[in-house]
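Yeah, one chain of the complex is gone here, protein chain that is, but the others are all in their spots.
Right, chain A next:
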Amino acid sequence: MASNNEQTNSHSHFPWSHVVGFGLSIVLTLLALWIGFYSGFSLTTIMVIVVGLALVQATIQLLMFMHITESEDSTVQVGTILYAVFIAVAVVAGTIWVMSFGMHYM
């Protein structure tokens, strides 16, 4: 039953993955903010980039803080979350697409 991968073995050392994840999250948040207010890109470009940065930050949380890959059920865990992300993208993008017909979107 013991799962002997790196994550579970490293628990007596300094929590580097947490510190690195925290640092990256701060950098990504500030970067999104800078792109939003100072980059001068169009709204569409800004939104594509900052949503991309949000997805990167969410992945960092899942890997470095939540240890999604550490248990022996990790394939099922990762599969569940990927499937849920697919559902979320289909719901959000599909709703916006359908509801924007016949309206001039602001």
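Rule of thumb we're sticking to: a contact is a pair of C-beta atoms (placed from the backbone, for glycine too) under 8 Å apart; a residue touches a chain by one contact, two chains touch by 3 or more; residues count from 1.
Operating definition for what follows: contacts and distances are computed from a predicted model.
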Of the listed "Ni/Fe-hydrogenase, b-type cytochrome subunit", "TatD related DNase", "ATP synthase subunit b" or "Quinol oxidase subunit 3", the name UniProt assigns to the chain that isn't shown is "Quinol oxidase subunit 3"
Chain A positions in touch with the non-displayed chain are 1-4, 8-9, 11-12, 14-15, 18, 21-22, 25-26, 29, 32-33, 36-37, 43, 46-47, 50-51, 53-54, 57-58, 61-62, 64-66, 68, 71-73, 76-77, 80-81, 83-85, 87-89, 91-92, 94-96, 99-100, 105-106
